[in-house]
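Just one protein chain is left out here, and the rest sit where they should.
Chain lettering (A and B) follows the sequence in which the chains are written, and residue indices restart at 1 in each chain.
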Amino acid sequence: MSRFNDDNLRLAKEIIGRYPKARSATIPLLHLAQQQEGHLSDEAMAHVAELVGATPAEVLGTASFYEMFKFEPVGRYLINICGTMSCALGGSDELLAHAEKVLGVKVGGTTADGLFTLERAECQAACTEAPNMQVNYRHCHRMTNELFDRLVDDLRSGRRDGDIPAHGTLARVRQQIPAERAVGPAALDDRGAPAWLPAKEVGG
Amino acid sequence: MSSYRWAAGYIDDGDRPKIVTSRFHLEDSYTLERYLATGGYQALRHALARTPAEVHDEVRGATVLGRGGAGFPAGTKWGLMPADKYPRYLVVNGDESEPGTYKDRLLMELDPHQLIEGSLIAAYAVGLAQVFLYIRGEMPLAHERVATALNEAYVAGYVGKNILGTDFSVDIVLHWGAGAYVVGEETALIESLEGKRGEPRLKPPYFPAAIGLYGQPTIVNNVETLSNLPWIMANGAAEYVRIGTETSPGTRMVAVSGHVERPGVFEIVNGTTTFRDLIYGDDFCRGIRNGNQLKAFVPGGGSAPWFTAEQLDLPFEGKLVGAAGSMLGSGAIMVMDHTTDIPAAALTLTRFYAHESCGQCTPCREGGTWLERVLQRVVDGRGTSADLAQMKEIGTSICPGEFPHASSSRHGLDATPFPYKMTTICFVGPSAYAPVHSALTLFPEEFAARVRDRVQIPVTAVQ
Partner (left out) sequence: MSDTVKPTETTPQVASDPDAVSITVNGVEHAARKGQLLIDALADAGEYVPRFCYHERLSPVGKCRMCLVECDTGRGPAITVSCMVPVAPGMKVDTQGETTKRMQEGVLELFLANHPLDCPVCDKGGECPLQDQAVSHGPGESRYLEEKRHFEKPIAVSDLVYLDRERCILCDRCTRFADEVGSDALIHFAGRGNNTYITTFPDQPFASYFSGNTVQICPVGALTARPYRFKARPWDLRQQESTCTTCAVGCRIAVQSSHDEVLRHLGVDSDPVNHGWLCDRGRFNYEQLHSADRVLQPLVRAGDDLLPATWSEALAEAATALGAAKAAGGAGSIAVLGGARGTNEDAYAWARLAHEVIGTPNVYAQMGDGLPADLLVLERATIDEAAAASTVVLIGPDLKEELPVLYLRLREAAVKGRTRLLEFTPKLSGLSTVAWRSIAYEPGTLTAAIDTALADDQIAAQLASGPVVVVAGRANLAESSTATVQAVRTVLAKVPGSTVLPAFRRGNVIGALQVGMRPTEGGLDTRGVLQAAADGGIECLVLLGADPVADFPDADLARRALAGARRVIAVDTFLTASSAQADVVLAACAFAEKAGTTTNIEGRVSPVARQVTPAGSTRPDWMIAVELAEALGGDLGYDDVGQITADIAENVDGYTRVTPEALSAAADGVVAYAPTGIGPVALLAGEAPARSSYDFRLIVSRTLYDQAEGTAHSPSLAHLTTATTVHVNPLDLGRIGTTDGATVKLTSSKASVVCTITGDESVLRGTAWMPFRHPGVDPRELIDCFAHTTDLRIENP
């Protein structure tokens, strides 16, 4: 691939329409491209650039700033083991070592069957549930070696297909703004206060 | 569902007032149906029955301290927008990533309508053209719950054009992050929302209230801050300030993690609950795991200078904690017991901030990584005493002048109050140094032993 397919192109344009400036849609569109392809290709970034009115270099600059965008294919399941303080205090180093052993890859590696990529991650907002990890960003709290083994089995056998989609799919529910309910972005050169705000109260 | 645990982490024990977590115990807390059945969107009706200025006054009167870290009162912040400059925006900060912090994700996953209603109240009060709800990328469940809630709320007429039949109209747009801690900083959040690299802007001149999203006046508020508003509109500011203390009214969500018996997320009474209550109280964490000794704790997220048992009786109150040499930050306490390898524990935080540096300003970009490498060498037992001095030198290049730290009778130290001076644009740079400074100041002997003995100790010592 490369460029957006027809459905995603429609979706992309709808997303762009929600913002006062098209460029604001860059990250949502990059997610959409990653959902379509599993990672971000140069063609995809160039297409996003075209859609949001930026140069491809600017889109690459944005994309490469963020952890979640991958420029090379990764496994169907991206396993992120948190290594920040609370999880470290809760034993994440041991979990990571175990994961490396079970999957037979080092941190950063992808299993030969293309199923798993293992990464060390930073704080996942689950600090009380240490050690914590994510599979395609779905949280797995209070992991033990045994739980890890079971999870890997479940993923291999497809038993988790229902709740853990392939890498790239972020949320399975999207925001939908019904046309008749949408207000739409205000023009940036519109200087007027909104209708419900009496002029005398302007400034708050 | 398989048997491994998907625990949420929220603990409701004891008889405490509940403002933002009142629905957390309900199975379907996140649905519109349940929300309406438990008084949802009534606060919005109350608000719309009043003038925007009255609503703003109510919020100002409640003194809701910002829960994102800086603790600035929301009502006051809203008032800083220049008059007559429109359109104005609200950016909801749902990028929660400060080490130890775990509350906004729960608020989004378990009570998304409460957040939506809070955002609407803010939009109504100060005339906002649009709300952008920026959710951290690595939280798909929060995305799904908030997206579902928004979809329901749009259809039901709570969001969008002519809300509840009035001329109040506002869109709430769900926006996705993509993994960068620094984007939680409000100006970086705005850059990111503009489709750019999440690099913080300089303040001055880029105070969001004056020059924010697209150069327009912009309010950035934390998820928890906004989640307080429906309760305040429904019950009144007077009720709100009855809880907590005068300087810290209401409740706060606090996550206590690390070496405690029962780590969890609690809604606590603001300003009065002490660290001892939190760590040792029966309603809270019930002490250090395995009956171990407390060695140190981080009182306010990974950026905060550390406390030891000597500060346990401080209440959860910003000014007092600041004077004692640290900060409350985002309501995150990380507890270390006596088995903890202090240099290794500090390394986990320094590595975090070095990794999360945006890279635009030199002291943070270069200093953070340098600190991490030297500390790694020390932890690995390859360090020298010159390395210890060097870490302080790097720290001084990032933060010239006194760096805050707690008092320590063991070392005859008086507290140096928060905050510090810095050469960086934002707090990420100093945050890389804070754990190093705390560890070196409070536990110099562990470093001395390490560089002398060249021993290697794992981060979690055997229990």
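Here, a contact is a pair of C-beta atoms (placed from the backbone, for glycine too) under 8 Å apart; a residue touches a chain by one contact, two chains touch by 3 or more.
Predicted, not measured: the structure shown is a model, and the values here were computed from it.
In the complete complex, the residue from B:Ser97, B:Thr251, B:Thr369 or B:Thr416 that touches the missing chain is B:Thr369.
When the full complex is taken into account, the listed residue touching the unshown chain is B:Thr424, out of B:Thr308, B:Thr424 or B:Ser438. The chain not displayed touches chain A at residues 42, 45-46, 54-61, 64-66. Listed by residue number, the positions of chain B touching the unshown chain are 180, 197, 202, 204-205, 354-363, 365-370, 373-374, 390, 393-394, 396-398, 400-401, 421-425.
As a working rule, only the chains that are shown with their structure count from here on.
Within the complex formed with chain B, the chain A residues making contact are 18-21, 23-28, 30-31, 52, 54, 58, 61-63, 65-69, 80, 83-86, 88-91, 93-94, 122-130, 134, 136-143, 147, 150-151, 154, 159, 170-178, 180-188, 190-198, 201-204.
Those residues of chain B that touch chain A in the complex are listed here as 2, 4-7, 9, 51-53, 56, 78-79, 81-87, 96-102, 104-105, 124-130, 136-141, 143-144, 147-148, 150-151, 154-155, 157, 159-161, 166-171, 173-181, 192-198, 214, 216, 255-259, 263-265, 298, 302, 332, 334-336, 340, 344-345, 348-349, 351-352, 355-356, 358, 458-460.
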